[in-house]
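Note that one protein chain of the assembly has been removed; the remaining protein chains are unaltered in position.
After this line comes subunit A, so read on.
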Amino acid sequence: MAEAAESPGEPGTTSPRPLFAGLSDISISQDIPVEGEITIPMRSRIREFDSSTLNESVQNTIMRDLKAVGKKFMHVLYPRKSNTLLRDWDLWGPLVLCVTLALMLQRGSADSENDGGPQFAEVFVIIWFGAVTITLNSKLLGGNISFFQSLCVLGYCILPLTVALLVCRLVLLAKPGPINFIVRLFVVIMMFAWSIVASTAFLADSQPPNRKALAVYPVFLFYFVISWMILTFTP
């Protein structure tokens, strides 16, 4: 703001303007757009960038979103205490994971007439309503996380369980037997623990420090139910 444009009618004037000194004391709230000429070059660049995403090609948009989703997947697979999932939340990843899980947990519709439809809906409803319930619970316990941030974290942390389902399907192609079951049990338990650790790494910071256990327990139940559905699945 100090380098605001000089009045064009007075080029080369070197006398100090008393009003500029006064300007530094006045606070202008940043989110009200500046009228007329853009006096802050940085700000104008940002606004130009925002409007230009409308004009970019669809491929650019999709690739950018895919990269953001992929980055978050990496954060879930290697959970560190970071704010990426919370800061720029999005629900694409959870949607993709939920649909994948629900599709793969279906039986083939050749078996009986009640298949397919209800199963997909059941898994979908369980995941989303479970996530909503956990979010409401953590908000009521006094957490300072927003609704969609929490949904985002819980959805992304289903990724290890989806991997477990893929592995289980592969293992089920082999001969059935107790070893089959034990392998699947082990895989599911590992991924279940991974999911809980990942979601705790992101969610625990938003809770008051003495109530973390209260917020984590429903997450444990939620992933337990999903793991149980995966473990007891046979094609």
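Everything below uses one rule, namely that a residue touches a chain if its C-beta (ideal position, glycine included) is under 8 Å from a C-beta of that chain, and two chains touch if they have at least 3 such contacts; residues count from 1.
Note that in this section contacts and distances are computed from a predicted model.
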Just by its UniProt name, which of "AP complex subunit sigma", "Protein YIPF3", "T-complex protein 1 subunit epsilon" or "Phosphatidylinositol N-acetylglucosaminyltransferase subunit H-like" is the chain not shown in this complex? "Protein YIPF3"
Even though one chain is hidden, which residues of subunit A still touch it in the full complex? 4-5, 7, 9, 17, 19, 23, 26, 28-29, 32, 35, 105, 107, 112, 114-115, 118-119, 121-123, 126, 136-137, 139-142, 176-178, 180-181, 210-211, 213-214, 217-218, 221, 224-225, 228-229, 232-234
